[in-house]
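The structure that follows is given in the form of structure tokens.
With one protein chain withheld, the remaining protein chains of the complex are depicted in position.
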């Protein structure tokens, strides 16, 4: 049996990773996965290969599987908190999972 | 022309990567893509950055594009085989591809 | 408010990354994200871990969020230009984003 | 009394050693929240360099060594690995709230060997000008592999017995292979082979040997930072693991000293060799043991065995064990 | 006239130094589109090695140093860091089209310290056989942290005043912590502590010291390549940043030379120490300053401060500043 939930993806500066993860956990997500990436957007190229002479100036991608409400809240909160001063994008996708209890907040 | 197929994603301990890939290939997938990741779930934080003093104790993410039947079978088999003793999650998504023959098992 | 757009993913040899990115930018995408990956497909295993004794012989994954038309055009153009001689796959997915203006070409 | 005082003085003097300083420094900066990172690639390369150096020297020494002298220490190593696991089974596993699987995995780790502790022991002996046979570090696999195998076999057998089923025959060879294929042991064994067969003197003297001590200092820093980082895992599990991790290195190490002493009397094993055997016994595998055990005893909780080993076992073996065994040797010999 | 000529000769001679060659070589090959990459892991490790070496030597020297001699130079370092930021506020920030936040972040970076420039200065003094007190490089944090803090505090206060709100009290301690937790400063401070407390002579002489110059050459190559790669960021912002980046290292450096000279007269600060203080003042933080500023002044545009610092400030400090201050010392002392 597969169940419908959401995946929210945040791609942003490594520098604010910890802030993003705080929002993710506070919203009630049960976990997250982090990738190191490079990329280009409105604020220029960030590379994961070149020596990071400037410590922490490249991208991370955070993927969170969560219920629809939690996922949308994370996307909106991250964008509202950070995307005026820091570069980043966020998007939400449909996913089907097997163990819905694993992705619901244990209160 | 785009065709509808599925993507199954498995995020789990690097240690069991080879076992997961065996299931993927046995199910008839024609390929896979592997990412190194870090993350947090029910069993604590795994980081891809810190020295892996403990060899092989971080995460890999395996993405497989396959027909719906194959994708669901991979998700279920990986979960049944490994997720009692090892940490990990799996999910399935819709994707559209161009060359359907490339993702069907050649028997 | 969330808006529906597409994500196109290209997984191919690192060697042709710059060519792929040119197609991405020419098609009007406003940005992209690049991951280093390993994988296996019809042309054998590529690993991101082993020393790349052969410079540049492993995979990159390029993710582009764009309008449907742009996304499909990128997928088709990359496949037509490169996938006869180089290994690679491409697929398109639905995504919901927050700031549609960010992903439309500024002309 | 006087000897006890001499021992204490010796132990305190060792505390000023740079090796130990880097280990403790690593813990302190991690506790202070540093963003300093030794990249994983560097860490892996350092482990390779140290074990290749140990292997090469061992191989070159064995060429001219009296093989008979090696027999007793080698047997001692095997015995020490096995005894450590059995000791864990009759102590840790019997404690309240401890699962047998978790206990056996932990005892397996403490029976196995740590390359970082071994290298720290070699550096400490060099600093104290205590000579030892160059092949002693090569006893590593003689203790490591048997400990891991015994832990996995016992866990499998006891689990089967508990569930009332006939125990499936444990296939030992795959475990041996898995253990020897680990990065650290491969480097050691390859170094041994190259030291025995080829003429690596020039590359050893110009590269592996002079870099040994410096690379070790970086490794100590990493181990210290890791010890702190893993503490939170230890907090998730029963406190008995912390208690075990405090005593097991010392008990195993004294057993090693004892067997080494017998070999000293019987076949002239050097005092430095006795100390190093004790250090190896005292050490617990922090690199390649955990995945072997995770694969071999999948039902065991990794937080239990890794936290105990990395956060307490290794610091105890290095900071207490090494000075203690060196001090003891100065008193005994 | 004659002294000016002597100065010019000295500066030209320095241009043949290998250190500078690697820096310029890095720019050239980047401009030619090389695919050569020094892996990030290697870069991070080199920075660690250099700062650990600097720290260890500083710590070992401080053990036997006359602490009174260190007071004036240390105070000078703090003053230089603060003055650099204030100078930026009354020059760069007043220029047309320059946002105050961007100007303060840039001035903070130029007030802070670059480990690569510092290491290059040490190598240049060694090549010229100019001795200096071993603890001078350890003045690094005395200039770095105050500069970063002042820039962030001023930006916060001015922003509040501009928006008419009561300025929220800036909490200084988190900024100090954030700054000291950076990888480079941690390595330096840990090295200092280990040099003071333990006996790292052997590992320093066998590892950190002999590798210093070579690792520095690789770092110079990286900095050169990075300087070229960041040029495009500089092109996005007002040209005043380029002008500022050209003059600030020299102005800050000469101020450093001046204060150092006073310490020379007052408490016998060595000529080499004066030069090194000037080099530290002249340098601008290219590694750990930027994220601290990015976090502390989030409204500032990183393209402005990073481009100016990495692409112009660092090359100017190394290629012009260092030979200039060494030449000046030969003329003055």
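All chains are identified by letter, namely A, B, C, D and E, in their written order; residue positions are counted from 1 within each chain.
Simple rule for what comes next: a residue touches a chain if its C-beta (ideal position, glycine included) is under 8 Å from a C-beta of that chain, and two chains touch if they have at least 3 such contacts.
Note that the structure is a prediction, hence the values are computed from the model and not measured.
Asker: What are the shown chains that the omitted chain is in contact with?
Answerer: Answer for the hidden chain's contacts among shown chains: C, D, E.
Asker: Among the options D:13, D:41, D:78 or D:95, which residue touches the chain absent from this view?
Answerer: D:41
Asker: Among E:78, E:211 or E:251, which residue is in touch with the absent chain?
Answerer: Residue touching the chain left out of view: E:211.
Asker: Which one touches the absent chain: D:9, D:206 or D:239?
Answerer: Of the candidates D:9, D:206 or D:239, D:206 is in touch with the missing chain.
Asker: Touching the left-out chain: which of D:63, D:94, D:161 or D:177?
Answerer: Hidden-chain contact among the options goes to D:177.
Asker: Applying the definition given at the start, please give the residues of chain D touching the unseen chain.
Answerer: Given the touch definition above, chain D has residues 39-42, 44-45, 48, 177, 181-183, 186-187, 190, 193-194, 197-200, 202-203, 206-208, 211 touching the missing chain.
Asker: For chain E, which residues touch the unseen chain?
Answerer: Contacting residues on chain E, toward the hidden partner: 16-18, 20-22, 25, 28-29, 32-42, 127, 210-211, 213-215, 217-218, 221.
Asker: Contact with the hidden chain only, please: which chain C residues?
Answerer: Chain C touches the chain not shown through residues 13, 15, 43-44, 49-57, 85-86.
Just so it is clear, only the chains that are shown with their structure count from here on.
Asker: Could you tell me which chains are in contact with chain C and with chain E alike?
Answerer: Per touch definition, common to chain C and chain E: A.
Asker: With chain centres set to the mean of the C-alpha atoms, which chain is at the far end from chain C?
Answerer: D
Asker: Let me spell it out: compute each chain's centre from its C-alpha atoms, then which one is farthest from chain E's centre?
Answerer: Computed centres place B farthest from chain E.
Asker: Please tell me the distance, in whole Å, between the geometric centres of chain A and chain E computed from their C-alpha atoms.
Answerer: Taking the average C-alpha coordinate of chain A and of chain E, the gap between them is 35 Å.
Asker: Taking the mean of the CA coordinates per chain, how far is chain B from chain E in Å?
Answerer: Taking the mean C-alpha position of each chain, the two centres sit 47 Å apart.
Asker: Residues of chain B that touch two or more other chains: which are they?
Answerer: In chain B, the residues touching two or more other chains are 35, 49, 93-94.
Asker: Pull out every residue in chain E that's touching 2 or more other chains.
Answerer: 39-40, 42, 44, 182-183
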